[in-house]
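Every protein chain but one is kept in place in this view of the complex.
Going in written order, the chains are labelled A and B, and every chain counts its residues from 1.
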Amino acid sequence: METMAVFSLASQKASWLSAREATIASNVANANTPGYKAQDVTPFSSVLSHLQLKMTATEPGHMQPASLSGATTRAKPGETWDVVFSGNSVNLEQEMLKAGEIHTAHSLDMGVVRSFHQMLMNAVKS
Amino acid sequence: MIGAILPIALDAVRGLVTSPAAATASAATAGGGFQQAMASAASDAVKTLKTAETTSMAGLDGKASVQQVTESVMAAERTLQTSLAIRDKAVAAYQQISQMQI
Partner (left out) sequence: MAIDPLISSMRIAGSGMQSQSTRLRVVSENIANAQSTGPTAGSNPYARKTITFDSELDRASGENLVEVKSIGVDTTPFRVEHMPGNPAADANGDVKMPNIDLLFEMGDMREANRSYEANLQVVKQSRQMLSDTIDLMRS
């Protein structure tokens, strides 16, 4: 029931980003907790495929969307950069890098929503 | 449903909306279903406004997230604006008709 598909997609992305931010907060806060294992969320592309949101090209000249998979990595036990003797596997640098990714993606999301919202409002006002 | 109105009321955004409802709405309008479309637009606006109100109140209560509140408010804004535009155009058309010499 949404005007344009971009708003639904931006909404899903924003929710995913928030969840990921909370996971990173948990990792960073527990960086010194013995036995704590770093967590991450499933990549956005697999979240998307569950919701069957597809970007359709309505005309031959339209660009195909770049693949969303591979945009983020999931921290499987062997993939974290180090596991110290306390059993804690959090790496602060890695978490800070992820936080940076989130910040950029979120800014983009906000920008897209703001732009399309304003465009729609302006188009209707005339 | 508002997405169905856009191609009709706004030539400027033609092509942006890809919803399949647009096709049926165009047909309905061509067949004289404009009144129906108008009524739907109005009820949509009311519905979205009510949802926005409920979500905002939940948000103020701490029971909805900031994102949910923002989204519902913006959706209501869009729907309301669209309905107002349609209403204004309908009123303008009526006024034009009423001023025609008999």
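We adopt the following convention: a contact is a pair of C-beta atoms (placed from the backbone, for glycine too) under 8 Å apart; a residue touches a chain by one contact, two chains touch by 3 or more.
The structure displayed is predicted, hence computed values, not measured ones.
S.K.: On chain B, what residues meet the omitted chain?
M.R.: Residues 62-67, 70, 73-74 of chain B touch the chain absent from view.
S.K.: Even though one chain is hidden, which residues of chain A still touch it in the full complex?
M.R.: So the residues of chain A touching the missing chain come out as 14-15, 17-19, 21-22, 24-26, 28-34, 36, 92, 95-96, 99, 102-103, 106-107, 110, 113-114, 117.
Just so we're on the same page, only the chains that are shown with their structure count from here on.
S.K.: Just the number, please: Cα centre separation of chain A and chain B in whole Å.
M.R.: 31
S.K.: State the interface residues of chain A toward chain B in the complex, per the touch definition above.
M.R.: Checking each residue of chain A against chain B gives 1-5, 7, 11, 14-15, 18, 56, 58, 113, 117, 119-121, 123-126.
S.K.: Within the complex, which stretch of chain B touches chain A?
M.R.: Touch list, chain B to chain A: 1-3, 6, 9-10, 12-13, 15-18, 44, 65, 67, 71, 74-75, 77-78, 81-82, 84-85.
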